[in-house]
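Note that this is a trimmed complex: some chains were dropped, and none of the rest were shifted.
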Amino acid sequence: MVTNADIVGATGYTGQELIDILLNHPNVKITGLYSTTQEPKPISDILPGLKNRTSLICKKIDKKELVADKSHVVFLALPHTHAMDIAADLMRAGKYVIDLSADYRLKSTSVYEKFYNIKHKDKTNLSKAVYGLPEIYRQKIKGAKLIANPGCYPTAAILALAPLVATDSIELDSIIIDAKSGTTGAGKKTTQELQFSETDEDFKPYKVNIHQHMPEIEQELSKLSGKNLKLVFVPHLLPLKRGILETIYARTVAKSKPTSRGIISLYKKFYKGEPFVRIRKDADYPRLKDVVGTNYCDIAVGVFGKNIIIVSAIDNLLKGASGQAVQNMNIMLGYPEQTGLL
Amino acid sequence: MVTNADIVGATGYTGQELIDILLNHPNVKITGLYSTTQEPKPISDILPGLKNRTSLICKKIDKKELVADKSHVVFLALPHTHAMDIAADLMRAGKYVIDLSADYRLKSTSVYEKFYNIKHKDKTNLSKAVYGLPEIYRQKIKGAKLIANPGCYPTAAILALAPLVATDSIELDSIIIDAKSGTTGAGKKTTQELQFSETDEDFKPYKVNIHQHMPEIEQELSKLSGKNLKLVFVPHLLPLKRGILETIYARTVAKSKPTSRGIISLYKKFYKGEPFVRIRKDADYPRLKDVVGTNYCDIAVGVFGKNIIIVSAIDNLLKGASGQAVQNMNIMLGYPEQTGLL
């Protein structure tokens, strides 16, 4: 059986990764590529690396055409706030929709509106959307029609903290996430800030404790803990293209005296059988190059007195976006979860 | 005695370098900073690295104000085609003008118009402008009022080839310049091409044999040789911020049998006493980090049969722009040539 897939936003960084993965996916045929291009043209004219690999044409985004397309599943790899213009129509047409933007992630529209500065237009589907983090929501993903594919920072953060939060092992008000991301995390839009001459040999924090991924992490960790949780979140921009590494700090609950060994064993149990989460040995912290180019999330944990340090690393374009999107598609459509990934 | 200097285009990369050099120049006082900013504001609000170093205000470019200013010398660090709107008025006001753009470099307006796609508006001053390459035109610079500060690629290329061309040592139709530049060579304007995610870990040729610096090099080498000379010029973009390195190839004239030693000695003689040209030993080729952050041009020459290989390296923002501009100012105003430069 072959699944027909459309990619909307095909020329952005997550779109390119989707093309790359799906061209090698044995069960998928890409049936449509859409972007902001004015004239239809071969995708390999826009992305010369694809020459000889595909003769697919990239067309201008057109809602009617998208609905009429013979696709079974549509990946929306669009900037935030654009997905909710399209998703409802696609769903009405009976298609599976995997949205890589933030539009269906935050269950509270007031939080969404505060952090994305726009009214939410599709509350109906918002309530149906499943947050596509397979390690937490696999069962729900199986029956989902609309996936809110998690943000890159939240993927690394939630996977890093879930075992502790779900087991009440840490003080809920003690979480500090010091996150570092490569530049593709900002997408392909052109800005002065992200010119090579500005970013090369530089390093900086940005959106200190006000980043739009903060409420997404808080929402999911609050669900896991059953309590309303707030955290400290400081993202930084790394002078490299791909990868997120988060160094996370938390304090153990009052009387517990955990050991690194005990906490590592807790993580291994929590993620037992997970194909894409790798728990590291004691004192063996991950680095970006262990995960870049893969769909893995590598996690190390260390206990130092009452402090727990967790280091979590992913490729922001794969486990943090397009790889996870395909993982979700595999689950939704009943393919083995790792198909086409790696 | 103190010279008052204005910098127009103060927030671009060459403007920043000028501020940096002139703040430490013992004979200069910066009297005005101008840029495209709408509201006057402290330059250290725009460039935080300057905080505590200067309280200068950056103002919007205004020709009248510039003319009325108490400056003796004005540095025009503007995109090409903007300088010729201002220079004439400044000169009429009796100011020395050092233009870092291409507007006064090409003596042929038809060549200018072909490569810069705009009519030349100030032919009067074009004929008076002195090409500010001190190693070739020092005497003329001493009496000049308007300096056409050379382009970055041309500075490295002309200094590398002048000794050979001026002595008829090579076949004039054999010159090939394979040039590589860091990203600041493109200036500070924002483009998709120069986003970090596009440029990092990449390398490419661009404007192959059609770059606007090619006619500038040809003009100057033709003057030195006394014959109309054409060359091959391929620039490439390096994933680094600063520096130009050019690997240049030429064939020796028919019956000559030069040696590396002989040619090196020719270069040493040609550049005897030059403070900013360093001729390397045999087989000791320069690299960017030997010159970045300095006003030096390092040159190595090797002879391999009938082929001569010349490697020339400069900092594109210093010897290739702002450093050379200050060197020119020092010559024009009678200060020791190295003042303020390293």
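Should a chain be cited, it is by its letter among A and B, assigned in written order, with residues numbered from 1 in that chain.
Methods note: contacts are C-beta pairs under 8 Å (C-beta built on N, C-alpha and C of every residue); 3 or more make two chains touch, one makes a residue touch a chain.
What you are looking at is a predicted structure, and each value in this text was computed from that prediction instead of being measured.
Chemist: Every chain here is the same sequence and 2 are shown, so how many copies does the full assembly contain in this file?
Modeler: The entire assembly in this structure file is built from 4 identical chains.
The definition used in the following text is that only the chains that are shown with their structure count from here on.
Chemist: For chain A versus chain B, what separation do you get between their C-alpha means, in angstrom?
Modeler: The answer is 46 Å.
Chemist: Which residues of chain A touch chain B once you look at their complex with the stated criterion?
Modeler: 13, 183-184, 186, 188, 190-192, 194-201, 239-241
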